[in-house]
Every structure is written in structure tokens, then in C-alpha cells.
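Below is one structure, written out as C-alpha cells; comments come after it.
For this view, one protein chain was removed and the others were kept in their places.
Chain naming follows the written order as A and B, and within any one chain the residues start at number 1.
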Amino acid sequence: MNPVFRDVLITGVKIAIVIGGMLGVVAYLTLMERKVVAYIQERLGPNRVGPWGLLQPIADGIKLFFKEDVIPAHVDKVLYVIAPMIVMTMAVMPFVIIPFSKRFYLSDINVGILLLLAISGINTYGVLLAGLSSNSKYSMIGGLRVASQLISYEVALALAFVGIVLWSGSMSLVKIVEAQHTIWNIVPQIIGFIVFFIAALAELNRIPFDLPEAEAELVAGYHTEYSSMKFALFYLGEYANLTAMSAIITTVYLGGWQGPWLPGFVWFAIKMFIVLFVFMWIRWTYPRFRFDQLIGVGWKLLVPLALLNIAITAILRIYI
Amino acid sequence: MLGFGDYLLVSVILFFVGAIGVIFRRNLIYILMSLEIMLNSINITLIGLARYSRDTNPQVLILFILVVAAVEVAVGLGIAINLMRVKGTVDVDLFKSLKG
Partner (left out) sequence: MKVIFYVNAFFSLVFALGVLFGKNPLRSALSLLLFFISISLYFFFAGSDYLGFVQIIVYAGGIIVLIAFVIIILGLRRESPDFDISLRSFVGIILLALFALGVLYGMGKSILHFVPQSPYFDTSVAGIGDAIFSRYLLPFEVASILLLVGVVLAFIFAKKEV
């Protein structure tokens, strides 16, 4: 077979596996979240469609797909349509560079961490544009809140990454995982991990930082005016972002695919689902912050902590 | 074959476009955006220089330009907000008096 053709074919199959697997995980995350909240609140959760409600995500998808797609008359049409696409695309992007096992990754670029930060930078626009183009007060306040929140917490996120880069000596995710062969980054980088985890919660707009879509004050925040598949894209994008962030935390702090006995891919999945479960656990346990508290936590607590972490890491690097 | 000349040509054209914006527009926000276009067009020349003289120094200069651009936007937008509050407009031709 022609080698070029073979390479293209192999890469295509890899991409199909990653995207298909990710969308499957995202679809069943919605079910998992509902089950987890149900058990936290001592209910049963969805159990009517299929055994243990396993077909519920498909039913939800069909329902959303067949709803009427309403575009309100007062919106900025182009931006209104583009916004959900940006959110979904940027949510899928991080999987390009995440190593799922020793051999299986789509691409290994030497500045992978910067790619992650760039993606999260562009991600802001999906939400911001959704809020602005909707031309409604609730959406606009939601969009503004989300933009200021994402900018503030991106600083903490980036500084936490600096600690990782200092410790591992590389920006490539593959190399970072390999550097965790003896000890996972979570041990020497425990402050960085805490900062990163809190900043990740804020980046994902999850409770206790879900001010942009606080239903008590803002109806549904930036996606108030969206319906049908466009709303579904926001909804799926949120869970895709959650999956991506769990995969990033697994890769960067929890040793990625490294682990004894089991194959790397299984270890990766186990760690990722544990992180996902913790995210859900937090969501249904804590109340919401006030907005000034949220910005205060970002700038006055997380950023200094991340700087302290960098200093400690640098000292450790020199003397150990 | 791509050469430094191509980078230089694109850079100069974009610099010119940005300068037209600075000269012709009167809205302060547009002037700031045009200034950003000018700064970025200089980056193209620098990266071309770095690429074809195989040198690290222009890349460092690009980072410094990034810093300057960020500071310029932060201060410029602060001025815009202030002017809007004082005069109710961001049209620069209306700001002629030295005493506030």
C-alpha cells in the first residue's frame, strides 16, 4: 500500500476512535451526572428508558433534535449561529494532544500546554458571543460574567501549568506523562493541583462558580435565547469541556496512562472517571459563590498560591 | 520559494492599512484597534528576519512587542472609559481642551 495513503488512513481511524469515544462518554456523562445527583439526594434517577435508564441519553438527543429550532427576531444572526459551534469545537480540541496510552495519541507537539491555554482562550468567545448576540439582558449579563470569570481564572490556570512545566522540564504532554514514571505530579505539585482544580471548576462554570448561568437570578445565563440543537450543542459542549478538563488533570497531575498491571488505556479511563465523579460530587454538595467573592478568590487567593507554588517548585528543582 | 521579501511585503502592506486606520478614524476604540494592527504587522517582519537569519533575537523582540501591546491596550481602554464618562463620547476630535 502507498505509505502516504496508509498514514492518512491510520490517522483518520485514530481521529474517528477519539472523537467517537469522546462523544459516547459525553452522552453518557449526562446520564452519569443525573444518577450521581439522584444517589446523593436519595432518589433513583432516570430508570424508565431501557435497563437502569441506559437509553436515556439517546431519548434526550432525539427529543432535542426534533424540537423546533427558533431563532429569535432580535438577535445578531451570524454571531448567534457561530457561538455554539465555537463552544463545541473548542471542547473537542484538547483531545488532539492528550496521550491515552503509551502509543495511542493523535499528535505530540512540543508546546502542548500552550495549545491547551490557547484553546481555553478561544473558548471564551463562544460564551461571550452567545451572550452578546442574543440581545437580551439576562444573556448579556451572563456573557459578561463568564468572560470576566474565564479571564481571571485563566491566569491561575496558566500559573499552575508553569509549576508543572518547571517540574517536568517539558511542555509536551507525552513527555510530562513519561516524567511521572516514579512519582505522580500531584505529590510534588500538591499546591499547584489544588489551585488548578479550583480554577478548572471555575473554567467549567460549575458550582460553586456557576454564576454565568445562575438560574435564580439570570434565568439560564448566556444560553437563555437558544433552543433545540443549538441549546444541545451548549449542553454537550459543557460536558465535553468537563471530559476534556478531567483528561487534562489526569494527564498532567495523575500520571496519565501510567499504572501497574492493567493496560495504560484502562488506567487512563479509571483516573478520568474518578476525577469526573469528584467534579459531580462537588457540584451537588456546595452552594454558589457571590460574584465579587468569585473574582476575589481568583485574584487574591489562587494567583498568590500559584506563585508560591512556582517558587517552591523552582527551589525543589535546584536542590533535589 | 518563500523568502524574507514575502514577509516584508505583507508586513509593510498591513502596517500601511493600520496606519490608514489611525489617521482616518476618529473613534478612539478604532484607533486602538488600528494601532494593534500596526504592532502586529511589525511582528511579521521580525519573524521573517528570525526565520531567514536563523536568529533568536527577533523572537525575543516579538515577546517584548506583545508586552507593549498589552499595556497600550489596557491604558488606552482606561482612557476611553474615562473620556466616555467625562464627555459622553469617544470621538477624539472633540478632545481639544487641555483643561479637563
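Quick notes
We take it that contacts are C-beta pairs under 8 Å (C-beta built on N, C-alpha and C of every residue); 3 or more make two chains touch, one makes a residue touch a chain.
The shown structure was predicted, so the numbers you read here are calculated from the model rather than taken from an experiment.
Touching the missing chain, out of A:Met171, A:Met272 or A:Ala306, is residue A:Met171. Of the listed positions A:Ala147, A:Leu254, A:Met280 or A:Ile295, the one in contact with the omitted chain in the full complex is A:Ala147. Although one chain is not displayed, its contacts with chain B can still be listed: residues 1-10, 12-21, 23-27, 29-30, 32-34, 36-37, 40, 43-45, 47-48, 50-57, 59-60, 62-64, 66-75, 77-82, 84, 86, 90-91, 93, 100.
Those residues of chain A that touch the chain absent from the view are 79, 109-111, 114-115, 117-118, 120-122, 124-125, 128-129, 132, 140, 144, 147-148, 151, 154, 158, 171.
The rule is simple: only the chains that are shown with their structure count from here on.
Between chain A and chain B, the centres computed from C-alpha atoms are 34 Å apart.
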